[in-house]
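Notes follow the structure.
A single protein chain has been removed from this complex, and every other one stays in its place.
What follows is chain A.
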Amino acid sequence: MENILQAIGIENYIFLSVMLFCIGAFGVLYRRNAIIMFMSIEIMLNAVNLLLVAFSTLHQDAEGQVFVFFSMAVAAAEVAVGLAILVSIFRNTGSIDIDNLKNLKG
């Protein structure tokens, strides 16, 4: 079977994905700038997408790739909504520091 997995093993894809995911997760946790956090979330999402494509190729099953298309489409919509929320936060508070948003404190 002639494909890219023979050149680079599946382990490497998994490794890369996990690294990307963790980078994203830590980015979300450590940064306070909402746009950076948003970018980190996108990294996590794409880590998962990458993994899905890799496994899809491994199993010779197109379903994973189809799923990735869906998730990318949804992600695009989500980004639009998320950025709109960020713009509105900025208009209201004058910053996009996430720690300023404590109005929902119980």
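Here is the rule we go by: a residue touches a chain if its C-beta (ideal position, glycine included) is under 8 Å from a C-beta of that chain, and two chains touch if they have at least 3 such contacts; residues count from 1.
Here is the rule we go by: contacts and distances are computed from a predicted model.
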Missing subunit (named according to UniProt) among the choices "ABC transporter ATP-binding protein", "Nickel transport protein", "NADH-quinone oxidoreductase subunit L" or "PqqD family protein": "NADH-quinone oxidoreductase subunit L"
Hidden partner chain, touching residue among A:L5, A:V28 or A:A75: A:V28
Residue of A:L16, A:I36, A:V53 or A:L101 touching the missing chain in the full complex: A:L101
Contact footprint on chain A, counting only the chain that is left out: 25, 28-29, 32, 98-99, 101-106
